[in-house]
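Only one protein chain is missing from this complex, and each of the others stays in its spot.
Read from first to last, the chains carry the letters A and B; within each, the first residue is number 1.
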Amino acid sequence: MKSDIKLIDKEGKRLDGRKRDELRPIKIEVGPLYRADGSCYIEWGGNKILAAVYGPREALPRHIQHPLRAVVNARYNMASFSVEDRKRPGPDRRSTEISKVISEALEYVILTEQFPRAMIDINIEVLDAEAGTRCAGLTAAAVALADAGIPMRDIPVACAAGKIDGQVVLDLGKEEDNFGEADLPVAIAPRTDEIILLQMDGHLTVKEFDEAIELAIKGAHVVSELQKKALLAKYAVAKEVKQ
Amino acid sequence: MNSTLISSIKKDYLNKLAEQKKRIDGRAFDEYRKISIETNIVRKAEGSARVKIGNTQVLAGVKMDVGEPYSDSPESGVLTTSAELIPMASPDFEAGPPREDAIELARVVDRGIRESEVIDLDKLCIEPGEKVWIVFVDIHVLDYDGNLFDASSLAALAALSTAMVPAERFEMGKDYPLPIKEPPISCTFVKFNKAIVVDPCLDEETIAEARLTVATDEEGNIRAMQKGLSGSFTLDEVKKVIKASIDNGARIRKILEDAVGRDHGKKN
Partner (left out) sequence: MKKEVRDVVLPSQLLGDTKKLKAGPGTFVENNKIYAETLGIRHIRDNTVSVSPLKGFYQPHAGDIVIGVVEEVGTSMWLVDINAIYPALLHVNEVPWHVEFGDTARYLNYGDVVLAKMLPSGESDRLQITLKDRTLHKINGGMIIEVEPTKIPRVIGKKGSMIAMLKKYTNCRIFVGKNGRIWVEGDPNAILKIEKAIRLIEREAHTYGLTDRINALLREQ
């Protein structure tokens, strides 16, 4: 979609004042829900997303059970009031696809062989949307999984890069997503830099892709530190000690 | 990991406590858990509120659009309420279209708003017979620990009380606050072992024989009622519940007014 808006100026400043490799502000809260086995609330730019985990528990109905490992079901959903034009409640094709790619990414890092015939349900609910919801959602889901005590080989994290006005930038905001030229969401297992989610739409030369993915992975590592900080912060209890 | 399976021991314990006029969490029969109301949570929504009653958490969002009126009320706006018991709120909620619990919840909250004329729908007419404002109230249950009726209705009212009509987006002038009148407050009670308690927690709801929700206004008049579950109430019990609703309603109305007055106009 073309527009007259200049998304990035000559000095490399974007509409919201960010530089090309700057992330939007991110806040992560661990365990805000009472019933869920693990949960996480994330604010990423204007996004407000809740993730909750139930499991592992017996996989039912029985026909979805896998004899050798747990089945991982991530469900991504946008609340009807989360977008400017109200969305009809219920899954649509977009959320079904996003649910699938997120499930597959999470399945890679969860040590599912420890729970044959079980299922792990992950709910990602977008309460307020502003571009990059699948990356923020996966990032929150990862923290919720850790909070639930689910064994994983890594804590996955996601971040997107894109192209606006011919320039590759990190973490697209709303107008950049609507009027930019490319969008590249990426999820990695940060310990090994393995790529577990990768989608792209728009137009990128190979050189631009190299630039974009490097930016996205760098950004993901920054977010990964925030996830870890949030998890540890929950369990650091300051206490007076009589000297 | 199993959830609604309540053991016979817990059930007996709750019943025994009831005989001693006690509740499992130490509350009095007519005592609510801690209520907190936060408004203007969702920027994209025209109005929003998150209500916590104890551990129960409900988020309500108000969205508005321009559309056609119903043919039998050509000069009135349209109100539509829906509720989703999303799977994250409880290990027992499944994904899928709303089933009877969600539908009952939505309809009870809807009646509480509509029949008491909290929104003056006649003020939402743009062009008679052609264009009116449509108000969508969407209730999103995030954490279920009993008493969804009160949490949901309070969230819906708080969201409506702080909602702005998005006139600018439709090029109809400046945004202005949605015209709202004094709302009725709903109070829910459950009965088990002859005890009637207000604001049931999850365990109490699980063993409840019957449930009664009563909505009252600031003058102490009754605006809505809903009895649920397959047990019964005596007329005397119903009258006691009405009185308790009026008392609790006044207290909760104050909490709502403080939250709405305090947060009105603030956008996150």
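Heads up, the rule we're going with is that a residue touches a chain if its C-beta (ideal position, glycine included) is under 8 Å from a C-beta of that chain, and two chains touch if they have at least 3 such contacts.
Note that the structure is predicted; figures quoted are calculated from it, not measured.
With respect to the full assembly, the chain omitted from this view is in touch with A, B.
Although one chain is not drawn, the whole complex shows that of A:84, A:104 or A:154 it is A:154 that touches it.
Although one chain is not drawn, its touching partners on chain B can still be listed: residues 1-2, 5-13, 17, 20, 22, 25-26. Touching the omitted chain from chain A are residues 37-38, 55-58, 111, 115, 117-118, 146-155, 189-191, 228, 231-232, 235-241.
Operating definition for what follows: only the chains that are shown with their structure count from here on.
Note for the complex: chain A touches chain B at residues 33-37, 39, 46, 48, 50-52, 54-55, 57, 75, 77, 79-86, 89-91, 121, 123, 125, 127-130.
Residue ranges on chain B touching chain A, taken from their complex, read 1, 3, 41-45, 48, 55, 57, 59, 61-63, 65, 82, 84, 86-91, 95, 97-98, 136, 138, 140, 142-145, 169.
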